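A single protein chain has been omitted from the complex, and every remaining protein chain is retained in its original position.
On to subunit A.
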Amino acid sequence: MSTWSVARWLQLIQHWQLRKRCLHSSAMVSPWRFLSFLGFAAAALAKSSTGNSVLVVLDPGSSRDNFSRFFDGLEARGYELTFRTPKDAHPAVIEHDHPEYSHVILFAPESKTYSSDITPQSLVTLLSKNTNLLIAVSPKATPLTSLAAEFSLILPPPGTPLVSHFPERDTPATVIPVDVSPSNPVLSGSLPPVWFSGVPFAFNSNPHIVPILNAPPQSFAADSDADSGADAVVEAADKGGEGLWAGSSLGLVAGFQTLGGGRATWVGGVDLFSDEYAQKPTLDGNKPGNEQFAADVAAWTFQETGVLRVDGSTHHHVNETTPRDRYTINDRVTYTLRVSKYNPTSAEWEPYSGIDGMQLEFTMLDPHIRTALQPTPGVPGEYSLTFRVPDRHGVFKFNVDYKRKGWSYLQSTTVVPVVPPRHDEYPRFLSPAWPYYAGAISTSAAFLAFCALWLAGDSAEPKKSKSTKSD
């Protein structure tokens, strides 16, 4: 790091500190504070939004050197990697019900037995505690194979890897160049084809799955290595059940996002991340996309990319600024939601206005109003909507439920009662009531006039009145 860049760093961090902690601009910054800034700089190197400690579980047969590009890339991005084999009891992934690592990479597709801390159950627990998982499987049947079914991924029978005769090439039919979809939200732009060998998975209908890499349309899962296996392929398809694993609807790499935000990515073959495949030229002689693909997949899995959060939501009457604790029917109400996106390069949450198609529901049992929540022009990260409260009273909710594949789920619920107008809140002095007002005023005036007349008057015929009285 050159002198300039250090100075620039300090400047940036100082700026960040000032902004974050609302220090007075007049406060002198002591050298000690500068040191603490440096500490912050070290922490800021962790590019994941959930932490930088990673446990890597490697098969005893494979070594870190097989994946050195992938792991060195992770370390260069600030992750602290800890390696162990599946049978080591230490370090444990979860201790006293507390996850010890922010992320777990399970590159042990060949191991059939694990030490007691890695069980399908403990992996699910980790995921529910927002620890991210990167799991590789292989044609071998392992406990992980059965766990995949819990993620709505259906693996082919053991020993049937993905085979493709297309395109014609000099590698075995199980080592396949796979085109990468350019429009995947998880990946950074369009990548060259990646080398893959492993198993495909069929997807059950589950919207929480994020397909990252799909199989080529001509590929299929088969256990034969000669043309004589043709009948077996047809029979496998006829057998029913899941039928044949074939075609582009199969996944090779698939992410899964839980409602709590934890991410698990399943990879059909661990070789995708290997140095060998990262250097193996593609059919047109270029560098394959494996290295960038692996980095993108890890970045998504470890919650660097596609991470959004709700910073807060408020609501207020259209002519006011503070929230009311209840609204009256037909009020005009403004609802505001603030959203941030995690920026992995600066390790900061930044206001994000790029969400399209977010909707606000105003719900009492059923949504009474559902309409688009648009970004407020000029205010980054703010989405607002002004609407008329329905003329039904009851306990309503402002409900935002935004889910898109590859992005963190945004959910926000605010309860607010809607009441009918109070007795003095109805419209008054309506024109149809004018005759009634006139009548009342007329009567009052007549009463006054009568009283004044009766008190002040002097009888014109006192005699007559006297005589009637005396009669």
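By our rule, a contact is a pair of C-beta atoms (placed from the backbone, for glycine too) under 8 Å apart; a residue touches a chain by one contact, two chains touch by 3 or more; residues count from 1.
Going forward, contacts and distances are computed from a predicted model.
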item	value
Chain not present in the shown complex, as UniProt names it (candidates "GTP-binding protein", "Small ribosomal subunit protein uS7m", "Alkylglycerone-phosphate synthase" or "Ribophorin II")	"Ribophorin II"
Contacting the left-out chain in the complete assembly, out of A:I154, A:A237 or A:V310	A:A237
Per the touch definition above, residue among A:G78, A:P367 or A:P380 touching the missing chain	A:P367
Option touching the unshown chain, where A:P217, A:P351 or A:P380 are the choices	A:P217
Candidates A:T85, A:S115 or A:S248 - the one touching the absent chain	A:S248
Interface residues of subunit A (partner: the chain not displayed)	163-168, 170, 172-173, 205-208, 217-218, 220, 222, 224-231, 233-234, 237, 240, 243-244, 246-249, 330, 357, 359, 361, 367-372, 388, 390-392, 401-405, 430-435, 437-439, 441-442, 444-448, 451-453, 455-460, 462, 466
